[in-house]
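This report concerns only the one structure given below.
One protein chain omitted, others in place.
This part shows chain A:
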Amino acid sequence: MGIRFILMVNKQGQTRLAQYYEWLTLEERRALEGEIVRKCLARNDQQCSFVEHRNYKIVYRRYASLFFMVGVDDDENELAILEFIHLLVETMDKHFGNVCELDIMFHLEKAHFMLEEMVMNGCIVETSKANILSSIQLMDKAH
């Protein structure tokens, strides 16, 4: 399946974005988010960005006040996922101009749209910033 879910959580543990690529009930989601956030928040900067959780891995990175966490299958390339997270952040930065947490909160659908362009069915399908941004801009213009 590749990517199972993508989360953006701030340092206080509040979820700002949650995108799941497999069906989980509300309770499962809440429990999952709680556990993972606790694990990642407990780690410091000198430790590696990979955490094992049940039968998959979490790759995470902190940008300012926001944690970006991606849950992947065991055989996924962790470094590639880290690059993917960076790509996502850069894309959002370019679109919003100096993106911050508030931007994501108020323009959640834009963030979702960006993610949808990049990841389909749990596989990374688009890695070019230009392509992603152009399609978003076109869509905005058309409506």
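Keep in mind that, in the parts below, contacts are C-beta pairs under 8 Å (C-beta built on N, C-alpha and C of every residue); 3 or more make two chains touch, one makes a residue touch a chain; residues count from 1.
The criterion applied here is as follows: contacts and distances are computed from a predicted model.
Q: According to its UniProt entry, is the unseen chain "Pyruvate dehydrogenase E1 component subunit alpha", "AP-3 complex subunit delta", "Cytoplasmic tRNA 2-thiolation protein 2" or "Mitochondrial transcription termination factor 4"?
A: "AP-3 complex subunit delta"
Q: Check each of A:12, A:46 or A:98 against the chain that is not shown and name the one that touches it.
A: A:46
Q: Write the list of chain A residues that the hidden chain touches.
A: 1-2, 14-18, 21, 23, 26, 29-30, 44, 46-52, 75, 77-80, 82-83, 105-106, 108-109, 112, 116, 120-121, 123-128, 131, 135, 139, 142-143
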